[in-house]
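Have a look at the structure that comes next, please.
Shown here: the complex without one of its protein chains, the others still in place.
Take a look at chain A:
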Amino acid sequence: MSTLVRNMVDDSGTDEEIPLPNVKTAILSKVIDYCKYHKDSPPEEIQKPLKSTNLVECGVSEWDNEYVNIEQEVLFELILAANYLDIKSLLDLTCAKVASMIKGKNTEEIRKQFNIVNDFTPEE
């Protein structure tokens, strides 16, 4: 499921250790949970733009929806891990989760949620 790992295995075989310096242990363990679950059942493509803030209504399975019901900090780490390991479906899922957290909020709520500072001048 991870294109990075697959390419490394293709290049060096399965006996070699695969170094993954950019992924913390706890996050890697969570990624492995995802891969184990989806090993034989690839998830549906998530429709863009999101129809609703409820991911299940956007085609995400209950399990996946629960899987990303986590602290924002961990969610962002997962995005970076999925990107680094090149696991497209996990990247799509985690990004969709963050997008669902943006959708439905007004501008001030978006700023609060993601610690964004309003730097417009009054005229802008």
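Note that contacts are C-beta pairs under 8 Å (C-beta built on N, C-alpha and C of every residue); 3 or more make two chains touch, one makes a residue touch a chain; residues count from 1.
The definition used in the following text is that contacts and distances are computed from a predicted model.
Asker: Look at the options "Regulator of G protein signaling 11", "ATP synthase subunit b", "JmjC domain-containing protein" or "Proteasome subunit beta" and return the one that UniProt uses as the protein name of the missing chain.
Answerer: The record names the chain that does not appear here as "JmjC domain-containing protein".
Asker: Write the list of chain A residues that the hidden chain touches.
Answerer: Listed in rising order, the touching residues are 46, 48-50, 72, 76, 79-80, 83, 91, 95-96, 98-100, 102-107, 110-111, 114-120, 123-124.
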